[in-house]
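One chain of protein is taken out of this complex; the other chains stay put.
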Amino acid sequence: MPKAGRLALAIFIFALAFGMGVWGVAAYLRIQPANVNFAAGHRPGQPVDLTAQTVGTFGTGVHADWVSYLVKAPDGRWAHSTQWVLPAYTRVNMTILEYDGGTPLRNPVWGLVRGVRGGYYTLNGTKKVSLLQSSSATTLVAHTFTVPAMGINVPLYAVPSSNLCAVAPCSLKEPHETIKFSFYTGHPGQYRWQCFIPCGLGYLDGNGGPMDTLGYMAGFLKVV
Amino acid sequence: MSDIGRPSTLPDGSGGPRGPNMPHFARLFAIWLLGTAIVEPVLYFLVWPHIPPGTMTDAARGAQFDALVLTMVASPVVIAVLEYYLYAMIVWRQKSNEPLEDGPPIWGHFGVQASWIAITSAIVMGAFVFGTYELINTSGAGGGEGPSPIWTPSKAHDMLTVQVIGQQWLWTYRYPQFGGFETPELILPDHTTIAFHVTSLDVIHDFWAYQLGVKADANPDVDNVAFATTNETGRFTVRCDELCGIWHGAMYNYGYVVSPTAFYKWATSTEKRLAPLTKLLPKFAWTYNPSTNGAGGGFYPSTDPFYQVYEYEYGGSGKEGNLPAVHVSSSGWKPSLAGAHQVHERR
Partner (left out) sequence: MTATTTELGAGAAGYRPAATRLAHPWLSPSVITAFLGGAAGYGIGHWIGNYIASDYAVVENTGQNNVAVVLALFFGVLGFIAGIGAFNYPLLKLLGYQPEEQPPVDDWTKYFRFSTDHKVVGKQYLVGVIGMFFIGGLFAMAIRTELTNPTTHFFSPDIYLQIVSEHGTIMMMMATSLVVGPLGNFLVPLMIGSRRMAFPRLEAASFWIFIAGLMVILTALPLGGFDTGWTGYAPLQTQAEPGMDAYLVGFGTIGTGMVLNGFNQIVTIVNYRAPGMRWSRLPIFVWSMLATSFLLTLATPVLFVAGWFGVLDRTAQTAFFVNTHGGSSYLWENLFWFFGHPEVYIMAIPGFGLVGEMLPVFTRKPLFAYRVGAAGMFGVALLSFFVWQHHLFVSGINPDMRPVFMLTTELISIPTGFIYLIGMGTLWRAKIRFTVPMMFCLAMYFNFLIGGITGVYNSDVPVDVTIHGSFFVMAHFHYTIMGGLVFAFFGAVYYYTPLLTGKMLNNTLAKIHFWWMFIAFNFTFFPLFIVGFLGMPRRVFEYAPRLQVLNDWASASAYMLGMSFLVFVVNFVWSVWIDPKPAPANPWQSLGLEWQLPAYKMPWYNFEHLPIVLSDPYHYGEREALPVAHLQGVLAFAGAGAGGGLASAGASGYGPQISPAGMEPEGDGPPMSEQ
């Protein structure tokens, strides 16, 4: 092969390798759940209403068997994302629609409600819950919403029935618990949040799979 | 072709056994002496107070002093090697305006080889002896000693026991001398010997209290004990130091060392406040095996002989299934006992 041909081939191979690298990063490594923005268009002083749901099986897609959080975006659609952008120094009124059954807490310390206004949440409109006991006999806890850096921990009451919603997003017609509480965002920053119930069914200690993957049981509160 | 003591000769045959070597050796020694004379006092007087992890506990102080000693021993070695290489590159080079020629065929030198082995062995053995002394002197240097520690502090009766529980992905702390309440906060009293009993509920974590100079792996079903005696009040950082999954990098919290009376007030008030929660917690034990029923993810099937029908199995000092004899003083812990422990003053 003449020199010019070899040079052209070398450049082609290099460009191919470079392109594969860029593709790998952009199309695979940089995949993240989309940010759901509650701070855009927010008026200072007004509280933010945030509604989320937890489902027992996502039902579709690559991880159909996994539990997951979903959030209701400002436009009303249910978004499969756990990265929520919130305004700083704002009160957030959070509603969680809990569609999943319960398992025992690996560490019952997470049964105590912390970091929310009043130290309790309202269950189904009437009952005030500040401490949940869970054991194999009384599995009342489905998931938690825990933001360690903000000191927030909310153990979510489980749905007692066995006819659970199997495909996300679930509608209000399916059996669920409605949990309402309120917290204050404070300083700007990225605050990670997670669930402390080991709800990764089929994984050792229940902490793999959805627990270990952003977009399911783990996420960020991006306070701006 | 033997290594042993060939006289060195230059290609033109000149030079006896010592002739061409002495000037180089003398120069190198002088440069080394000068470098060491500058660096060592700088290390001792200026650098020592700033060596991590600081002086917040005796373990931290011991580690700081140990690092100083290692640096003061290593610096002359580094100076010697670096200056030798630089000297060689400058002095013993093939100059481009001279014809190409070879160097003197020096195969070895018994004296050099023997001294090298002797000196390096002495340095290394010295480092070992000193490191072991420092390890014993600080009751394990803040490192996890496993469930049967052999270097324990002398005044064990006024120790504060804190159980550190690692779980994916946050640390919680239990205080058995205050009824065994569990909290994500870590507050410690000053001038007190603390026994950290580190364990895990799932995978391997590592409790690293940086300014306290304490590091102990948290293994499931293992009670890893580390000791430190606090000297100063202040804030310290706790980080997880063993990769444990997605939030390993976010598994950190601050801790505070406060005065013994402030600590006592905090501990008793928290004990009262968290009493309803403490009733729901498993009874205090050195290790915990949370039920694999659901809280274990169902990895092992229900026909597994280890499948548990009760809530928790308690481990005591490595023995499966014993109800623990909790090794705490029957009177709990009182601030008046703090300060009775003599803190060794260094410097």
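As written, the chain order gives the labels A and B, with residue 1 at the start of each chain.
Operating definition for what follows: a contact is a pair of C-beta atoms (placed from the backbone, for glycine too) under 8 Å apart; a residue touches a chain by one contact, two chains touch by 3 or more.
Quick caveat: nothing in here was measured; it's all calculated off a predicted structure.
Of A:47, A:119 or A:202, it is A:202 that touches the chain left out of the display.
Set against the missing chain, the residues B:56, B:188, B:240 or B:277 yield one that touches it, B:240.
Shown as candidates are B:29, B:44 or B:300; the residue that touches the absent chain is B:300. Although one chain is not drawn, its touching partners on subunit A can still be listed: residues 3, 6-7, 10, 14, 21, 25, 28-33, 63-66, 189-190, 192, 200-205, 207-209, 212-214, 218. Residues of subunit B that touch the chain left out of the display are 1, 3, 8, 11, 20-21, 24, 52-53, 59, 62-63, 66-67, 70, 74, 77-78, 81-82, 84-85, 88-89, 92-94, 100-109, 112-113, 116-117, 120-121, 124-125, 127-128, 131-132, 134-135, 138, 140-151, 202-204, 206, 208, 210, 213-217, 219-222, 224, 226, 237, 239-250, 252, 289, 292, 296, 298-301, 304, 306.
Here is the rule we use: only the chains that are shown with their structure count from here on.
The mean-CA centres of subunit A and subunit B are about 37 angstrom from one another, to the nearest whole unit. Those residues of subunit A lying in contact with subunit B across their complex are 103-109, 111-112, 131, 133, 135-136, 139, 146, 148, 151, 192, 194, 196-198, 200-208, 211-214, 218. Taken together, the subunit B residues at the contact with subunit A in this complex read 165, 167-170, 172, 182-184, 201-203, 245-247, 250, 253, 274, 276-277, 280-282, 290-291, 293-299, 309-311.
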